[in-house]
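Can you read through this structure? Questions will come right after.
With one protein chain withheld, the remaining protein chains of the complex are depicted in position.
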Amino acid sequence: MTTGRRHLDLAAFGARLSGENAPEYWRALEELAEDPSLHEVLREELARESAATGEGVDRRDFLRLMGASVAMGGLAACTPPAETIVPWVDAPEQLVPGRPLFYASAMELDGVGAGVLVESHMGRPTKIEGNPDHPGSLGATDHFAQASILSLYDPERSGTVRYTGDVSTWAAFVSALQATLQTLRGSGGEGLRVLTEGMSSPTAGSQMREILQRYPAAAWHTWQPVTRDSVLEGSRLAFGRPLQTVRHFGGADVVLALDSDFLAREPGFVRYTRDFMDRRRVRAGAATMNRLYVAESMPTPTGTMADHRVAIPAGEIETLARAIAGEIGVGTRVDAGARSAWAEAVARDLRAHPGRSIVLAGENQPPAVHAIVHAINAALGNAGRTVHYIEPVEANPVNQGESMRRLATDMRAGRVRALLILGGNPAFTAPADLEFARAMDFVPFRVHLGTYYDETSARSHWHVPATHFLEAWSDTRACDGTVSIVQPLIRPLYNGASVHEILAALNEDIRTGHEIVRDFWRERARTGADFDATWNRWLHDGVIPDSALPPVSAPASGAIPAAAPRGAAGIEVVLRPDPMIHDGRFANNSWLQELPKPVTKLTWDNAALMSPATASVLKVANGDVIEIEAGGRTVQAPVWSVPAHADDSITLDYGYGALRTGEVGRGTGTDVYPFRTLAGGDIVRGVTVRKTGRRVRLATVQMHHELAWELADGAGARRNIVRSGTLDRYRENPEFLRVPGLEIKGGPSLYPEWPYETYAWGMVIDTNVCTGCGICTIACQAENSIPVVGKEQVLVGREMHWIRTDHYYKGDPNDPDIGMYNVPIPCMHCENAPCEPVCPVEATSHSDEGINEMTYNRCVGTRYCANNCPYKVRRFNFLSYADFETESYKAMRNPDVTVRSRGVMEKCTYCIQRINEHRIEAEKDGRRIRDGEFTTACAQACPTRAIRFGDLNDSDSDVARLRAEPLNYGMLTELNTQPRTSYLGALKNPNPELARRAAPASSTEPAE
Amino acid sequence: MRPKTETWGLLAEFDDPTSLIEAAEKTREAGYTRIDAFTPFPVEGLHEAIGFHHTKLPMIVLAGGILGFVTGFGMQYFATVIHYPLNIGGRPLNSWPAWIPISFELAILFAAFAAIFGMLALNRLPEPYHPVFNVGRFVLATRDQFFLSIEASDPKFRRDETRRFLEALRPLEVSDVPW
Partner (left out) sequence: MDPRDPRLPHPQANQPGPQTGRLERAPTIGPGHSFGSITDKISTIVLTRKTSGGWFIGFGIAFAMMMMMLYAIGWLLIKGVGIWGNNNPVGWAFDIINFVWWIGIGHAGTLISAILLLLRQSWRTSINRFAEAMTLFAVACAGLFPLLHVGRPWFAYWLLPYPNTMSLWPQFRSPLMWDVFAVATYATVSLLFWYIGLVPDFATLRDRAKSRPWKILYGFFSLGWRGSAKHWYRYESAYLLLAGLATPLVLSVHTIVSFDFATSVIPGWHTTFFPPYFVAGAIYAGFAMVLTLAIPVRKAFGLQDFITMRHLENMGKVMLTTGLIVGYAYVMEVFYSWYSGNIYEMYVMFNRAFGPYWWTYWLLIVCNIVAPQALWFKKVRTSPLILFVIAMFVNVGMWLERFVIIVVSLHRDFLPSSWGMYSPTRWDFMLFFGTIGLFLTLLFLFIRFLPMISIFEMRTLLPEAQVHED
């Protein structure tokens, strides 16, 4: 059993247990597990399978193999939890077969909760939407929430309690735990340590406090790889205590983001980006926009929205911040060198908007920068207006780095007798200089609660499978402190336990997770008898009203910490969490793995991202593997050059390269954690780079490196794909983006128009507020059961996404203020669709509501339609991409959508299943479908509401009005395709003072 | 059926097309009607010589062509406009220009069939057995010899008299063609 992954082929059990009904199943297994002969069976099975899944096997085959093992769940476990859960919509009848119900719940990531609505078909959660009533969501979600449904059914999740790798039982674990606790009780828990991830669950918090009362000598440590220590320390510097910032972009005319991707990454971005974009929707009669300044090293979605952007190494942000602060009158004036002009202009603009601006800094900027930011906001009078401060939502707001350092030291010193790691994979993610994994060996009793059997599990005595958030009761706080009850939708598929249950076990508390959470809130509800009603309302709404944390008045000490001696010059390395698989916890989630990362459009890999200039200085090309060395630590990663990236700066995403992930994540990317130390922080300066001579192929869905010729004269511009200009030009003439002869309708035609009397479905996409985050893509994938194809297939250009976000640069690649534009492209549903007349078998045709429909079972797969689609939105099943074997995925898929087989063409359907569902409802009530009654998956998930969908025949529908906007344009209309999907042009709001810098902006205005 | 005559007829062999044609013309002038000639390749003017003038094959082919075109266009119109109308890319149901190619191809196909099978039918082929095959030297009709036949069913046919007549035409030899 030396293979990396110890997976149980529980199909063997299934065979033994045929006839057992599923709910009994696990108890049966536990009994069996005691039987030694079974252990033999297990070993054989394990040996056989680990042999079967040797290198040669490709991912899809493996998942087939997995399918067998998932039969264990039988997915007869697909039943709602025993306790009453409350659907979000009060339907007169509760469960109508075939009709989904929605339940409010919340997903916690890095200690911040986001409210979600979970669509449940007959007790099977199938889709996650945002909860409109939740302040952190407002109806939208992030891509993690969308993808979490796949993680729920992931057949490779750990499925059983293990002791040193062998199958054991919950009972055995609890007794072992009790035994250990007995030995510790005398010393007041001396040597008992609990290591949790950052979490905001009030219940868990109180549970821990009880434990710490019971064992005064015990200690609670916290570590999450995407740590916010510097934010915490920054506020300590500014206010003398850890505080959390809540921002109100609605009131901000000017925003300065210092290396902060607040529109697509940082906690609460779903809410913030919505507020921010509400200030950028230029409509007839409302021609106002906020102004965004961005200084960053790696172009982020936030950077693509910037009105003025400077690309500078992350290590020089501090200088720039000090310079701006100096201009504003905070601290002393500092010379920002080449960027002084920029700094002055920005400062002047900020000063011109006192109380109506926001300055914010990124999580991996040093504390000093955050302190400066607080001071600036105070000086500008923003504090209390556009920003206010609350106590951290964290249950255990400590400096996690320090907490880990103490833990590691104690472990080495043998002062730790029992270590409970609740969630996370610290053996993989802990700061490299702590050598945490090795330190674990000094602990005599190690427990790991984890979703997968990973590095940490392998180094623990006991491994307990963790529940998915849709499987267990809990609670969590949003970025503003609002509490949501985490309501489970389904019984644990893989026999997991929640944090609360483990803590209860520590506490010799016999209550279930449900009781623990409910009792905790019963005490606080102060409603006494009718708590049930209150509780049900909370569950129904998905939020506890007025539970947001109150603002604390925090006078920021204007003082700014003295500039620390700048680190070694030369090239810097910036470490950030991967935009898709985050700190690595989603490495086994193929949806996220294949979701193109913003800007780079890379999939399945992380890379050493750098500017083309730096790449040519280092004499490396895309795919060349380089070795980066700093302070004796080295990491190897393939190069990927990114226009608009700061020079002399290399961005490395951590989270990839775990060895003990499932087959999906195995072998993807490179592990850069060894490069991430407490001492070094996330910005490592003065690294040395060496070419290894190795090359790897990186799978991107958009070939920027191929676009040199086009970049020179702006492909998007000359082809009128992207249309952009400035707010001033718009004010002069709102129609200034119109191109004569390129109207959506009105191309000359020999043929009469087809009439569309009933509905005319259409979509309008506002490129002015699209950050290119890719959430629409993954929401579509979840809604329409779109298969993943794997890196090899992406490499040959066969990704299946129905909606993609194209990323265009504008102007000279060496211009620091290069324009970046995001254009989501679903099917245009052309009224004169070029794809239809070329199909020889009528497999694609037009509905009388103007939808370009695919008849899958009629398609023979000539691919002529895809060739003839000018927008290239059609996707072909070149191989059997859909996984028909894996049991759990069958339970996950949307029952209203056909699963496509090999040799069939597919594409965006405008979520026809949703249209039909609501048409039927409307017809039952004898009415038309109301505008906003439903929308497509992409539009529903989009945090910026850039995508709007509706009926063009209804003149006061959202889309109809947007289509009438002067900024509205159609793509490639010279082909007279008459697309139903149209776009709104992108506007920049440049600072007149810096406007000459934005001069190239005019280059994407249509050439007359 | 039971043949009324004891032989099928007489077969005269010549060794070049010219003498065959002369012989054929003389025979026709002598008033024989049921005569035929057999050659290894089409001999110019031979059919006039034996008094065979026109064939209605071209008319058959023309009919085939017209039938094909009508069939093709009709099928497409019926399928697209009448039987299962669909909105295909906003094009009108009666997209007749798009139907020309198939109509044309079917016209050609039907005409070709008409030509081939019309010819075979008029020639009463295939006909695996024919009395002339009984004459041993007839195998040379597909090599380098030329034959002239007079059928016994010819009203003017008198066995000996006709044989003498043929020998007068200076063939290589004259042979009876048994049933």
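A and B are the chain letters, set down in written order, and residue numbers restart from 1 in every chain.
Please note the rule applied: a residue touches a chain if its C-beta (ideal position, glycine included) is under 8 Å from a C-beta of that chain, and two chains touch if they have at least 3 such contacts.
Treat the numbers as computed from the prediction; the structure is a model and nothing was measured.
Engineer: Which residue from B:Ala30, B:Leu67 or B:Ile102 sits in contact with the chain not drawn here?
Structural biologist: Selected residue, touching the omitted chain: B:Ile102.
Engineer: Among A:Pro577, A:Pro837 or A:Gly970, single out the residue that touches the unshown chain.
Structural biologist: Checking the options A:Pro577, A:Pro837 or A:Gly970, the one contacting the hidden chain is A:Pro837.
Engineer: Please pick, from B:Val135, B:Ile150 or B:Leu169, the residue that touches the omitted chain in the full complex.
Structural biologist: Final answer for the missing-chain contact: B:Val135.
Engineer: Contact with the hidden chain only, please: which chain A residues?
Structural biologist: Residues touching the hidden chain, for chain A, are 702-703, 706-707, 709-710, 715-716, 718-719, 721, 793, 796-799, 804, 806-808, 823, 825, 834, 837-842, 858-864, 866-868, 870-872, 874-880, 902-905, 971-972, 975.
Engineer: So which bits of chain B touch the chain we can't see?
Structural biologist: 13, 15-18, 21, 24, 36-47, 49-50, 52, 55, 57-58, 61, 65, 72, 75-76, 79-80, 83-84, 88, 91, 95, 98-99, 101-102, 104-106, 108-109, 111-113, 115-116, 118-120, 122-123, 125-130, 132-145, 172-173, 175
Following the convention adopted for this analysis, only the chains that are shown with their structure count from here on.
Engineer: Averaging only over C-alpha atoms, locate the centres of chain A and chain B and give their separation in whole Å.
Structural biologist: About 81 Å separates the centre of chain A from that of chain B.
Engineer: Which bits of chain B are touching chain A when the two form their complex?
Structural biologist: Residues 86-92, 98 of chain B touch chain A in their complex.
Engineer: Which residues of chain A touch chain B once you look at their complex with the stated criterion?
Structural biologist: Residue list for chain A touching chain B: 751-754, 830-837, 839, 842, 845-848, 978.
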